[in-house]
Structure formats: structure tokens, C-alpha cells
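What follows is subunit A.
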Amino acid sequence: MLELDDVYKSYGEEQVLSGVSFEMDAGDVDVVIGPSGSGKSTMLRCVNRLTEINGGDIYLDGDCITDADTDVNELRKQVGMVFQDFNLFAHLTALGNVTLGLRKVRDMDKATAQEQGYEHLEQVGLLDQADSYPAELSGGQKQRVGIARALAMDPKLLLFDEPTSALDPELVGEVVEVMRDLAAEGITMLVVSHEMGFARSAASDIIFLDDGQIVEHGPPEQLFENPQAARTGEFLSRLETAHEEE
Partner candidate 1 sequence: FGGGGGDGGDGSTEITAGTAPGFPPFEMKQDGELVGFDIDLLEAVVDETDYTLAGWEEFEFKSLIPALTNENIDVVAAGMTINDERDETIDFTDPYYSSNQAIVVREDGDFSPASLSDLSGRAIGAQKGTTGESTIQSELIEPGNLDESNYNSYGNYVLAVEDLQNGNIDAVVIDEPVAQTFAAQRPVAIAFTYETGENFGFGVRDGDDEFTQALNDGLSTVRDGSTYQDLTNKWFGQQ
Partner candidate 2 sequence: MPPFPLQSDWAFVAGNLDLLLAGTGITIGLTAASILLGFLLGFPAGAVEVYSRGPLKRAVESAGVVLRGTPLLVIIILLFFGLSVSSSAFVTATIALGLRSAAYQSQIFRGALQSVDEGQLEAARAIGMGRLQAIRSVVVPQALRRSVPGFQNEFTIVLKDTSIAIVIGLGELLTVGQNLYQGGQSTAALEIFLTVSLIYFVLTFVTNRSLDYVDDHFSIPGGERA
């Protein structure tokens, strides 16, 4: 479904990704963890080509999508993205956010787009808020609109970049719930997140990225209970300092 093959990426002097390779199958939910600055966001952004890579290849359903002649707009319809800061279109209602892509990218007429828009808002439990503007929504609601907006394009793969880290602790639950539902529906997702609860219960694989390299990659049980690399263990223990005894 998705394959990264020896991907390199640098910004000027700074090497951000150094030979990243992994594969995921349709229906997989892979969770990426790693310290700040390790290249997690960059890796996601390479997959829908918001950032261009310097070396290696990325394949989606067997097609190399990092060729120069790939139509990036076409690619991005197939790869949805959910942002940490939501990035909802501030001048549009929740429904407007979800339907903009349908109307301007998929060229749907207004009525059909709205119909589909309502469906996706229902999917994330926000039918009631269809006419609210982003500034009128809570963080958790914003993020769910962000998810609905990505789903509306009917993507093969959904990317999530720390979808809950800008949320109040008690609002995290509602977004995690929606993600869990999507996972259960078999939607393929690549998720950067440090929500350990979600990672343990919903992830097919955990990918630990450090300094632009995949240090460890495996199912959650193995990675959490029995980390192979010393760095993985160290990072996990740092993550838990604050939550100890819990």
C-alpha cells in the first residue's frame, strides 16, 4: 500500500531524514513516535509531497509518487492529512471546510457536496455543528472537522500529525475515539502521536524515529514491553517520567 524506500531529506546543511524505509499494508495503522526534531512531521509531509525528498522513492499502491511527473494534486486527493494545529479554513463553517475540496477539487455541485459533507460530519459526530465557524468550536471539535475534511476526499491513506497534542487533556478522548473508529473501519492510517493508549490499543506497528532514522519498528507489544535498542527504552522512559505511577 505505502512503501518508503531509503528516503533522504535535508534542509540546506541539515540532514532531517537519512535513509528511512518501511512498508505498510492496506488497513494498517502505523504510529510514529520519536523526540522533537527527529523528522516525524517531515516524513509525513514527504508522503503527500508537501515537502520534496532528496533521495529514495515512495510508492503508493505500487506507483512511484515521487517521480517528477506525478500530479501532486491528484496524489493529495488520495492521501488525506490531519494537522496538529487543525488548520481549519478560518473563513468557512464546519460544513464549508468539508465541502470546499469536494466543490473546487472534485468539481461537485453544491447540493451533492453538501450531502456528502453532512455524511462526513456525522461520521465524526459533528452534525450539530455544521454551521459553526472554527473559532466557535472547541479544540476537539476542530480536530474532528479536520478529520472529516480529510475523509471527504475519500483518501486511500490518512496522515495524522500529532492530532491531539494541541488539545486540553480531557478533550483528547473524543478525537482518539474517532481515530479508533476509523481504525476499526479498516482505514489505512499513518499517525504521529504520543498517545500511548491509542498506540497500544489501535496500532498495527510502532515506528520509532530518532535523528532521521528508524531505530526500531515493530508491533506495540514488542516495542513497549521489550525495546531492542537502548535509545528506544530511554525515550519511552522519558515519556513516562511525568506520568509515572499511573
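Heads up, the rule we're going with is that a contact is a pair of C-beta atoms (placed from the backbone, for glycine too) under 8 Å apart; a residue touches a chain by one contact, two chains touch by 3 or more; residues count from 1.
The candidates came about this way: all candidates are chains of the complex that A comes from, given by their letters.
Just so you know, these numbers come straight off a predicted model, no measurement behind them.
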| item | value |
| --- | --- |
| Result, touching chain for subunit A in the complex among 1 or 2 | 2 |
| Of all residues in subunit A, those that touch candidate 2 in their complex | 48, 50, 73-77, 80-81, 83, 85, 87-91, 100-101, 104-105, 132-136, 149-150, 152-153 |
